[in-house]
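One chain of protein is taken out of this complex; the other chains stay put.
Let's turn to chain A:
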């Protein structure tokens, strides 16, 4: 089974969301998602400063096999992107929940986080 940190929130489209101590969010894709994609070779990240709504497509991760969209989990502004992925997209494969993070955002309404899955609910969603 894929590794699944219990302190994160998850979406049905396989993003994970970490709430940082300053209230900002760090977002990446789950171990399960990177495993499905296989070796990543290119990550197209959003623009810093972009203001996006929950569910909007904002990043594309491409493996040797296929391109896959990544969506914004909640409304908010992109405040940082993981520039390391430009040279080392494979970080998403090797360390999806840490060094392979995609972007950080400032949520406009933190209560939207409550609608996301916890680890158990995400796990259950994979069985459907």
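We adopt the following convention: contacts are C-beta pairs under 8 Å (C-beta built on N, C-alpha and C of every residue); 3 or more make two chains touch, one makes a residue touch a chain; residues count from 1.
Convention: contacts and distances are computed from a predicted model.
A chain of the complex is left out here; the name its UniProt entry carries, from "ATP-binding cassette domain-containing protein", "N-acetyltransferase domain-containing protein", "Betaine-aldehyde dehydrogenase" or "Aminomethyltransferase", is "Aminomethyltransferase". Contact with the chain that does not appear here is found for just one residue of A:62, A:75 or A:95, A:62.
Mapped onto chain A, the footprint of the missing chain covers residues 38-39, 41-42, 44, 60, 62, 64-67, 86.
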